[in-house]
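Subset of chains shown; positions unchanged.
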């Protein structure tokens, strides 16, 4: 693979090194405008644009080009849900770039348009889809609480994202109304369960730059044993290169996956409460979109799935 | 109030300033052994000892002395629960030092023995007890996920508490089995609800020194409106000096209560999921035990409840 045009909006004209000083190999590359002209001639195009913009732009790109959208425009199947949560016309649904979901690879293999999920839906679906697909979870009272690093909010200049505000403290955000990622989680769970699943989702902001720790709990269907539960998750990910059900007793930590495309998962059956607790850790910027995008590209182009994604986590 | 003996175990003989360098006014004070002799002659004794030790020591102190236990020994009413979760004989139950609970102040006013709750049960009960007391919450599928600063684990020299391990990442802990604080939460909720409440509780470790952010969710009884819910919490804390239901749209952040005895609370009704989400922020070391201990002392001695507790949070 060769990196072609690197585009931007307000930063067009700048050198990449002045904005992303860690990319020494690309430091001298100049950012160009995000236009159809500048994107022309590439075999693969990655888009990370505001809602609405990616749909419009992608429509102008050739059907032969593999377009991978890191934005939300093409993730939801339900136009109604899109309109409710995003308040605009639905741009249509693309194959969903979370390869570890049941049936996803077959759909991605022939795709030239892929919608990669964001960080919350990625971690939440990796956590609970095995249980729904295996029919061991009830569809109600699913509760997900996630702690995200502040890079999840991008580089927006908002007071609550200043270092002085976030270091040393935690806070929730986007509660009250329903977070936009909730219908995407519900879509994934419902598809796996073959029934409507409802989710209560609370995202929180943790004092760290990267990483998501998702705690997902659901009621377990009566008669299911702890051993059966464990087998469901271990079987689901037994042959996955990036998703790891940890040995019993070892719990995921976001630092172990930082900078890598790995996801670490552990589960416990709280028999008193009749609920399973599944904890998933990913790097919100890697598996939680950019890495997932490369992984999806590899599948679509017939490459080995780990191509370009061999980095281990940067820990401690 | 005058600070008498300051006792320790392995650090007896050291000067306080070498261990707690922020206490300049007490820097020259020498720590003495935690013995009945050294505790004799004080009107008030605060204990913060390993499980089992505080019960034994308190039994040797005069009934006239106000003994406030920051340990777990005397918090649980159920001997069976104590034995299940702590594996030793139950030392008995003392008045519970969380003044904002219904009926607590009356019990504390005449007390000479007080068991102060820890940080997780304090924040969890402040979050949900109003709803249980008002009869608007279902007793099942209560889910609590809390993020705590690492000082909650004290100064134990464990690898996973090293700065290199915790900075920049999040991880759960004490999952799998049931956390010892779960029965204490259930006790408080059940007492308020007049029915057995079961809790699924997941504590996580956040990369910050202090503070707890507790996300508590419960199913709302059918027919309850968002306005009714809000009124329940606002009424419960309307006359409290330390517990604040924030204005609508403003969510708690742990930094706003750091170093103070305040608790900040906000709630939202997720009508799609039929669940209320209540978020509570406290300083785990202040309201989450030491400050609550002083507040309880003030009530027991007939002082103004804010005596010695006027500090505002140290933010940002």
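As written, the chain order gives the labels A and B, with residue 1 at the start of each chain.
The rule is short, and it goes like this: contacts are C-beta pairs under 8 Å (C-beta built on N, C-alpha and C of every residue); 3 or more make two chains touch, one makes a residue touch a chain.
Computed from a predicted model, the values in this text were never measured in an experiment.
Oligomeric state of the entire complex in this file, given as copies of the one sequence with 2 shown: 4.
Everything that follows uses one rule, which is that only the chains that are shown with their structure count from here on.
Superposing subunit A on subunit B by their CA atoms means rotating through 180 degrees, a value rounded to the nearest 5.
Inter-chain spacing, taken between the CA centroids of subunit A and subunit B, is 36 Å. On subunit B, the positions that touch subunit A within their shared complex are 141, 143, 145, 147, 164-165, 167-173, 175-178, 198-200, 202, 204, 206-211, 213, 215, 217, 219, 249, 251-256, 258, 266, 268, 270, 272-275, 277, 279, 281, 315-316.
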